[in-house]
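The complex is shown incomplete by one protein chain, all other protein chains being positioned as in the whole.
Order as written gives the chain letters A, B and C; numbering starts at 1 within each chain.
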Amino acid sequence: MQEETLSPPKPPERRDRVVIRFAGDSGDGMQLAGTRFTETSAAFGNDLATFPSFPAEIRAPQGSLAGVSSFQVHIADWDILTHGDEADVLVAMNPAALKTNVRDVVPGGLILVNEDAFDERNLEKAGYETNPLLDDSLSGFHLLTAPMEKLTKIAVKDTGVKGRAVLRSKNFFALGLISWMFNRPTAPILEWVKTKFGEDHPVARANIEAFRAGFNFGNTTEEFHHTFEVAPAKLPAGEYANITGNQALAWGLVAAAKAANLQLFLGSYPITPATSILEEIARLKHFGVKTFQAEDEIAGVGVSLGAAFAGHLAVTTTSGPGVALKSETLSLALMTELPLVLVDVQRAGPSTGLPTKVEQSDLMMALHGRHGEAPLPVIAPASPSDAFAVAMEAARIALKYMTPVILLSDGYLANSAEPWQIPDFDALPEFDISYTTEPNGPDGNFLPYARNEETGARPWAIPGTPGLEHRVGGLEKEALTGNVSYDPDNHELMTLARAAKIAGIADDIPELEVEGPDDAKILVVSWGSTYGAVRAGVINATKEGTPTAHVHLRHLNPLPRNLEHILRSYDKVLVPELNTGQLASVIRSAYLVPTATLNKVQGAPFMAHEITKKIIDMTEDPS
Amino acid sequence: MQEETLSPPKPPERRDRVVIRFAGDSGDGMQLAGTRFTETSAAFGNDLATFPSFPAEIRAPQGSLAGVSSFQVHIADWDILTHGDEADVLVAMNPAALKTNVRDVVPGGLILVNEDAFDERNLEKAGYETNPLLDDSLSGFHLLTAPMEKLTKIAVKDTGVKGRAVLRSKNFFALGLISWMFNRPTAPILEWVKTKFGEDHPVARANIEAFRAGFNFGNTTEEFHHTFEVAPAKLPAGEYANITGNQALAWGLVAAAKAANLQLFLGSYPITPATSILEEIARLKHFGVKTFQAEDEIAGVGVSLGAAFAGHLAVTTTSGPGVALKSETLSLALMTELPLVLVDVQRAGPSTGLPTKVEQSDLMMALHGRHGEAPLPVIAPASPSDAFAVAMEAARIALKYMTPVILLSDGYLANSAEPWQIPDFDALPEFDISYTTEPNGPDGNFLPYARNEETGARPWAIPGTPGLEHRVGGLEKEALTGNVSYDPDNHELMTLARAAKIAGIADDIPELEVEGPDDAKILVVSWGSTYGAVRAGVINATKEGTPTAHVHLRHLNPLPRNLEHILRSYDKVLVPELNTGQLASVIRSAYLVPTATLNKVQGAPFMAHEITKKIIDMTEDPS
Amino acid sequence: MTTETRYSRADFQSGQEVKWCPGCGDYTILASVQNFLAELDVDREKHVFVSGIGCASRFPYYMNTYGMHSIHGRAPAIATGVALANPDLTVWVITGDGDGLSIGGNHLIHALRRNVDLKILLFNNQIYGLTKGQYSPTSELGKRTKTSPAGSVDHPFNPVSLALGTEATFVARTIDMDRPHTTDMLRAAYGHKGTAFIEIYQNCNVFNDKAFQILTGRQERDANRIYLEAGKPIVFGADNEMGVTVGLDGAKIVKVAEVGMDAIAVHDPAKPNPGVAFLLSRLSHGPTGPTPIGIFRQVQRQTYGDLMMGQIEEAKERNANASISDLVSQHGTWKVE
Partner (left out) sequence: MTTETRYSRADFQSGQEVKWCPGCGDYTILASVQNFLAELDVDREKHVFVSGIGCASRFPYYMNTYGMHSIHGRAPAIATGVALANPDLTVWVITGDGDGLSIGGNHLIHALRRNVDLKILLFNNQIYGLTKGQYSPTSELGKRTKTSPAGSVDHPFNPVSLALGTEATFVARTIDMDRPHTTDMLRAAYGHKGTAFIEIYQNCNVFNDKAFQILTGRQERDANRIYLEAGKPIVFGADNEMGVTVGLDGAKIVKVAEVGMDAIAVHDPAKPNPGVAFLLSRLSHGPTGPTPIGIFRQVQRQTYGDLMMGQIEEAKERNANASISDLVSQHGTWKVE
């Protein structure tokens, strides 16, 4: 199909932003449709943010509510912060998709359904007593229906695709229709199909034909009188890529290894939603990267610790249940003072919980989930693309301070995508890391626990270095020599030295910058993946007459030096979190500052309006 | 030997309390000498407290500083609180023992040494350049020497004991001498030897002869002009046993099973200092108790969880590194809402740390060391004998609320002993526990997650019960049915319901009682094994003119209802802990109350005077 | 005496919607187990299914018995607790090749050596299904998956060899698609006192389709399924024209006509020495050629539970009516008046 053959849509309505959600059965290819739409919008120059949502089941029964998979994309002609609270457009491929998603559509929003799927069986599976396309229940929306299956069948009939496979292309029909409606360039999608399946493969042909049919259906059908235009965003000039948090993390780790001039070693055991970091890095063998799929999480962190001892930039990736298993080894890494990055892509807990859903509830475990006095640095990315920089920062701290570092990402960041302004890789800062190769002791001996005066870090002398033979281990170490020591005073000294080393990192991280108007009385403090929604919520609150300030923490331990001052500069402090108040309790304990909290534990990210509402409620609350 | 044959000692000096420390090489039998002296003092009616201290090595080189083992016992004619800050009497069997222990002897205190061990080799091993028995270094003490080895050899020459074994009885020589000096009844010791080794066994005869020789040496030697008398304490009438914390815990668990009319199941993996709980309970098969030495800590808690599911009172015992490994399974126990007691006998960390030494640094891990929102009850005994009641309390909460409970003991409580007023076992409260055997649902169905209105607990229907077949697991549960549920609102509801259940236990625990004078301005808050030292320190401070109040927490989560009110009733709050301030941070976060802290991380318990000093310093601190 | 009509398969269906991918081998195994239990006629409440995490491990949710869907790899430990707490129960462990052999390997080998009374069904699909297709400890060398894009470099376990190395008392293998054989293995495992281990080849049609093709395909299966039957010569092939000899250089595939029937090994799973079973387990390394199916080993050894209960009973007899007071007073007490 050539773009030219499609007649141009009618004069479009201009919009500065639109949120579109594709929803269907897990088998309907909604993630693919969403991703393709996203990529073409990115290429077109919109700013965007996405939010894929999968069922927890491998494959829940077809047509069931549990089996619904959705992909939301927010496109705009300006710099956006979230994937959008509510959808302006919902594509619903079956009744279950409609049922579970309709509540998130803005009043008056557009709902496009695949009417062929609204048969009795599917309606029953979704728990509809009457057909919502026929009753009044959708009267608050702008409903459009298309016989997507019928039209797809017709479109693909000469492509060589047969039987059950025919209907697999119906997502491309939907994609074609939506592409038409939003005036998207079609070339990137068609190119992708050809590259993916091979130009002449029947599947490629079927998808292209279905896409074309969808596009034309919009163009020619009276009902679809209306198209939209969302102009390219005025993003800072530069090159962009659309990346998810897990990709950004993977690349950030590779970049960190390069910056440190070290080899990257990733020991890991698959677990949702962290697995794709391992999968991504496993593809990068040409960077000299070593990945090891271990027998379990304990071995995953164990091999990494061994690699760290031997001089690699060592990383282990997991989610909450895996962190629990790794904590004993993490404690050994802390005692042996070896660099190690532990990535926890948080999911909803406790126990197996809701493995595919987001939560920020591992913060306390990251800070305190080890026996003994075992403080560690903890940092968290604010958005998918921020994960790149945060991965580098985690590695920087680990290597400079010879310590394990915990990086807290989450299931939302893991899979959501946004445009990332690609840095100039050659200009990225180099880490000034070098192994110790010469004795550092007074008598020409080697003191593996003599500390760097500035950082408190001990030297990194790797096996194979002549003359620096030494032993590390989990028993308390004597200062300087690193020999086993049962001396009471030494234990206290070392406990405090380890703590001081971590606390001292506060001098090596930027002070916080508050965003917001000078007359703000309320300060909102956030961390991690809630950044976008909180930022948007704060901006809205300010617009709606409640001037509000916002500060977002990348570093959770140690906390930035100026946090206390900032906290004390406002009348009220609000800490919104996807947990029951973990950062709030840290702040209360550290500074004795009262906090209001907004907590959500539903396996779902905040919506900006939830933040706005809470802020406005607080101003009305006399206390 | 008959007691009568020993002539009575010269008129004794009366003392209300004495602290005696036996110290020697690990091979010298000091723990045995200390324990025997303790038992005979107990039988005599003194109040007492003990503190054994072992080297971390299996057997450090003979005569080395690392190899010194000691046993301190504090005896008094009144109700004492601690094992004593400093020793009035030190028995030192060799130079290393003298060197490592002399700093803890009161000025003017009595030091009794085995002079035969002060040869050049031993002096060198201990790092003495000159012989301390000959130079002036001990002039601040009352030094007594005895040729213990020579005299022991002579004493045992006809007993049939030969070669190296001869000198093994020298601890009995020392014990005899000290028994004479403190006017102890000799019968319990001699009886014990006979029962232990068999009346006519050469070892029994040797020990008895050595003991007699020591006793007589005191009696007949001019230098030993002086004996002491510590009268029996006026303890409340009743029957007493001398028990360590681990024993008390073991028996408390057995008593709890009886109170609940359940079978006790202990799944455990050996780890210092928790192992002896498993060892003690393994001996109690005649109570129908099942113990399982698992392949690791994860299996230890796993088998216990299985036993809990099947209806047993399930327990798992460990120390810090083991808690780390168990936390994933603990989280499953929390999600399945099954009763389970996890005993953490804390030791000095992080990592392997100082495995035989005390620390209170697992509190934060107990409270927060799990992924997701996973609150659990946490309780801690205050003294060795208190562990009996606390074990029962842990079981009571676990069973009544269908939840795992963490019991935090420590290495000090584990091995220290004190007299315990034996309760009337028949009068101990029964727990009102019963399995569910009938459907509880509206349609005669079974709802495994329908909660008891008062406690929030779910029903316990055990496999084998007809009609109540159901499945539990780690995925989020639907309220009532317990089916897997990915519903966002249900997850929030269940998260809050689990939290509310735990928080609600606050209504089921006693309010705190403050000890101390009404005019106190300072409140000291303690928890766990520091009770005795803190209590004594507070009493002393009050005596010395700083009226001070004290409150001790058994329940660390939930905190007692009236704690906040108490905290706010004083000008200053001091939280002394054997960590870097964990309870203090909990209090600050919960109540926004400023706290002063006194922290000690030396693998050693507090001394009362350290508490007193801090309190007095605080009054002088103007802030 | 069985009441033929007491249970039907439906009595063992929990009413929870079964959520495996359409076409997954797990459905077949579920049906085999449910039918077997119905036929077995043992009180439904006496069965407990304990699983770890993985597609296979969803199994307990679909069984209308007691069950626990626990955490990854820990099912053998948890099930051991259930079995020791209540010896009247029949405790089934459901695990996968990842769950049972990767993260759970230690618990598995310890359960096997202890001979706790458990029936362990390991659904081996040679892949991590639930996490969407990474190689597992039974995946063949060189397997390309998302975590091994250049091919796996991990030499896989042979689960039967591993189990024999632990001295397991009952070790068998079956195939999801062969329901009569699966049922035979379930029956034998049920009848075995001690730990029974069954490796079940299970097709994951989404992430590792046709891994067992040569044992399940119409064309191939007769030529490759070697049924092991106690007391019978080990022959196979459409016309039993092929056989297995066992010698010190290993078990070998031969043409019966060439060596004569007498040279063919007669299967004896009850041999006290596990050596021959081990040799048979080496005949194939994964389903890449003729593969033995059936019971490799079945011997009697006292179970952990019986030994444990024996010690408790004995202790109770020696100390009838033991009370806590006795315990304390044995320890040494004194009176304060």
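One rule holds in what follows: contacts are C-beta pairs under 8 Å (C-beta built on N, C-alpha and C of every residue); 3 or more make two chains touch, one makes a residue touch a chain.
The model shown is predicted, which means the values in this text are computed figures rather than measured ones.
*Asks:* Among the chains present, which touch the one that was left out?
*Replies:* Spelled out, the missing chain touches these shown chains: A, B, C.
*Asks:* Using the definition of touch stated at the top, determine which of B:Thr272, B:Thr481 or B:Thr619 touches the missing chain.
*Replies:* Checking the options B:Thr272, B:Thr481 or B:Thr619, the one contacting the hidden chain is B:Thr272.
*Asks:* Which listed residue, B:Pro95, B:Gly288, B:Pro321 or B:Gly411, touches the chain dropped from view?
*Replies:* In the full complex, the listed residue that touches the missing chain is B:Pro321.
*Asks:* Which of A:Tyr240, A:Tyr412, A:Phe431 or A:Trp527 touches the chain that is not shown?
*Replies:* In the complete complex, the chain left out is touched by residue A:Tyr240.
*Asks:* Kindly state which of the options A:Ala97, A:Leu190, A:Ala307 or A:Ile539 is in contact with the chain not pictured.
*Replies:* With A:Ala97, A:Leu190, A:Ala307 or A:Ile539 as choices, the missing chain is touched by A:Ala307.
*Asks:* So which of B:Lys196, B:Lys234 or B:Arg283 would be touching the chain we can't see?
*Replies:* B:Arg283
*Asks:* Of the residues listed, C:Pro137, C:Gly243 or C:Gly294, which one is in contact with the missing chain?
*Replies:* Counting the whole complex, the residue in contact with the absent chain is C:Pro137.
*Asks:* So that we can see where the missing chain sits, which residues of chain A does it touch?
*Replies:* Residues 39, 42-43, 45, 232-233, 235-243, 247, 251, 254-255, 258, 263, 265, 267, 284-290, 292, 294-296, 298-299, 302-312, 314, 328-329, 331-332, 336, 422, 425, 462-475, 483-484 of chain A touch the chain that is not shown.
*Asks:* Residue by residue, what part of chain C touches the chain that was omitted?
*Replies:* Missing-chain contacts on chain C: residues 102-106, 109-110, 113-115, 137, 150-151, 153-158, 161-167, 246-250, 271, 273-276, 278-279, 282, 301, 304, 307-308, 311, 314-315.
*Asks:* To test your reading of the contact rule: which positions on chain B touch the chain that is missing from view?
*Replies:* 57-62, 64, 66, 269-272, 275, 278-279, 282-283, 285, 291, 293, 295-297, 321, 351-352
As a convention for this text, only the chains that are shown with their structure count from here on.
*Asks:* For chain C, which other chain has the most distant CA centre?
*Replies:* B
*Asks:* How many Å are there between the centre of chain A and the centre of chain B, using C-alpha atoms for each centre?
*Replies:* 47
*Asks:* Out of chain A, which residues touch more than one other chain, so two or more?
*Replies:* Only 66, 321, 351-352 qualify.
*Asks:* For chain C, give me the residues that contact two or more of the other chains.
*Replies:* Residues 53, 71 of chain C touch two or more partner chains.
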